[in-house]
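Here the complex is missing one protein chain, while the rest keep their positions.
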Amino acid sequence: MAKIIGETILQVENLQTELHTNIGVQRPVDGVSLSLRQGETLGIVGESGCGKSMTALSILGVVPKPAAQVVGGRVMFNGQDLRTFSEQQMRRIRGGSISMVLQDPQTSLNPVYTIGGQVTEAIALHRDVPRRSLMSHAIDALRQVRVAAPEQRVKDYPHQMSGGMKQRVSGAIAISCDPHVLIADEPTTALDVTIQSQYLRLLREIQEKTGLSIIFITHDFGIIANMCDTVAVMYAGRVVESGPVRAIFDEPRHPYTRALLNSVPTMDRHVKRLYSIPGQPPALWDRPAGCWYRNRCPFAEPRCETQYPPAIAAKNTAGSNHVANCWKLEDSTWITPKS
Amino acid sequence: MQRYLVYRVVQSLVTLLAISVIIFGLSRLSGNPVDALLPDNATPQEAAVVMHEWGLDRPLHVQYLAFIRNALRGNLGDSLKWPGETALGMVWQRLPATLQLGGFAIIISTLIAIPIGVLAAVNKGRLFDSFGKMVALLGQAVPPFWLGIVLIWTFSVHWNVFPTSGRGGFEHMVLPAIAMGWYQVAALMRLTRSSTLEVLDNEYIKLARLKGVPEWRVIWVHALRNAAIAPLTYFGVIIGYIFTGSVVIETVFAWPGTGLLAIEAIRARDYPVVQAVVLTFAVVFIIANLIVDILYAFVDPRIRYNDNEQSTP
Partner (left out) sequence: MNNPPPEDTPAESLGVPAPPHLLRRIWLNLRSYPLLSVFVLLVLLVIPALTADWLAPHDPTQGVIMDRRLPPVFFGGTWEYPLGTDRLGRDILSRIMYGARVSLSISLVGIFVGGLLGVTLGLLAGYFRGWIDTIIMRLVEISLALPAILLALVLAAASGPSFQTIIIVVAFVLWALYARQVRGEVLSIRERDYVARARVAGASHFRIMVRHILPNVANTIIVLATLQVGSVIILEAALSFLGLGIPRPTPAWGMMVADGRQLIVSAWWISFFPGLAITLTVFSLNLLGDWLRDRLDPKLEIV
């Protein structure tokens, strides 16, 4: 079924978040720009610690305080900059227009309250629903995420449910207030493979039904191929390449994207050995001059050591708006070769 | 849940039994209790008669069984100092005063300690947190009996706001309750702070914020109920401290409770009364701990196995 993709709904521009630690000020999110259209699924991919989750939390303004703080950039949502919103206005956005599903279902539900209580809380906060019918709305939301016998399960506590079931409940909380955007932060990483695919199918169905836009954070290119329309590859707190999913897969322009793709074992490609990217990403407090990937990059040139590369548009077959931050793209036909 | 309860009840009974052995053993092994009953110049024959009368010439295990049998009937002997009173009767007369003061002290110290502990955790590393740590360190450093004296000197002698001693209206309770609860405030505050810190780190707190839950509600509804579990188990210990504290505080404030009774009985070498006080304290303490454990199961649904109630945040 073809998805209908509409206007841009969320545009993140040059978002910057600082983290104050014992060893100094770090920037886990350092100038991230993203854009998401209605009904579209955007994948954010990268190694762990590259700032994917922090980006999501920064969009919603719930970075861990007081250590972390969003310090720059804009988050345009339906034409308004969320960064200028007051805490009270933001609360209406969170869980209302933009909701989020977290990674670990085991810990993301409050152990001392019932499932029903936790779903109704979100509804009571964001929807104008009479108190009496709160529970029936919660049951509806649970039914939407395919929780069996939701009338009974609302009385359960999280510890009485399986991990996959809990993640569905998180999903129910997230969609219970008809959000425009759902941010899913590695929602399936902690689940078994079969449960994983069920969950992904569920997300796609909900998207087709409601026209929801999804930001899908993952480090799994298999899921990206399965779920996403566009992809943003993050490295050390910045987006290094973004574009339509096919373009990224078939013609990756950034050496880092290629390296990530190489490290995915697939059935149709004969991989002699599992590839891993040599070296470590730069420490957040010790960024090198020039391109931050150059120490691990097989194509590094002298100029990579002096100047961080700008975003350069790629000419390609699959479509426009494919860009990557790499000097190699000055040759617009450059495609990172398989090594 | 049922199994858990049965286990806890059995465990409490075993503890109680062990305490009765300790109390009985101490009373028999350290000095002959008959000495207290006899005049100093009593002959061995007179002593033997009294020994026989009290059953002290029988083997120890027989004596212990008799002691238990009597104790179960509520008979812990007669007071030596207060003629015509039974030891247990004396304790029962004095117990309400101790429970009143102790209960009041627990309530104020909880009302002070929990909010300070939560706020210290929320403001970790900031000024309020340092203030809280100072309160905790000072609280655990000031001896309660001296605090009581300083309070009397300041508020009763110098400013004449509260009475110096004795039991009476509400104003009589204020100073002793502060002196008694001060240490608990420190301990409870530290505990609340550390458990709140742990809870605030959880994903479900993040999720609550992501749901758009207002910050006050995140802390006082979502976090507090989880954070309260650790301090709640500590309440069993607090109740123990309150009883032992009552011995000191009631002495300072001449509060006519069981603590003061114990000291009076010791000075008079009235062993049956001392024994009755200690046994009563132990029983109350064990029952209180049992209740705490049951409460604990109600706060934390993971312990409750078969439950039908629901709770909403």
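In order of appearance the chains are A and B, and numbering begins at 1 in each one.
In this text, a contact is a pair of C-beta atoms (placed from the backbone, for glycine too) under 8 Å apart; a residue touches a chain by one contact, two chains touch by 3 or more.
All values reported here derive from a predicted model rather than from experimental measurement.
Which of B:79, B:226 or B:289 touches the hidden chain is settled by the complete complex: it is B:289. For the options B:89, B:103, B:214 or B:240, the residue in contact with the chain missing from this view is B:240. The hidden chain makes contact, of the residues B:47, B:68, B:95 or B:142, with B:142. Residues of subunit B in touch with the missing chain: 11, 14-15, 18-19, 22-23, 26-27, 30-31, 126-127, 130-131, 133-134, 137-138, 140-146, 149-150, 152-153, 157, 187, 190-191, 194, 234, 237, 240-241, 243-244, 247-248, 251-252, 262-263, 265-267, 269, 271, 274-275, 277-278, 281-282, 285-286, 289.
As a working rule, only the chains that are shown with their structure count from here on.
Taking each chain's centre as the mean of its C-alpha atoms, subunit A lies 53 Å from subunit B. On the side of subunit B, the complex with subunit A involves touching residues 125-126, 202-204, 206-215, 222, 225-226, 299-302, 307-308, 310-313. Interface residues of subunit A facing subunit B in the complex, by the touch rule stated above, are 57, 60, 62, 66, 87, 91-96, 99-100, 102-104, 107-114, 116-118, 120-122, 125-126, 154-155, 157, 159, 170, 173.
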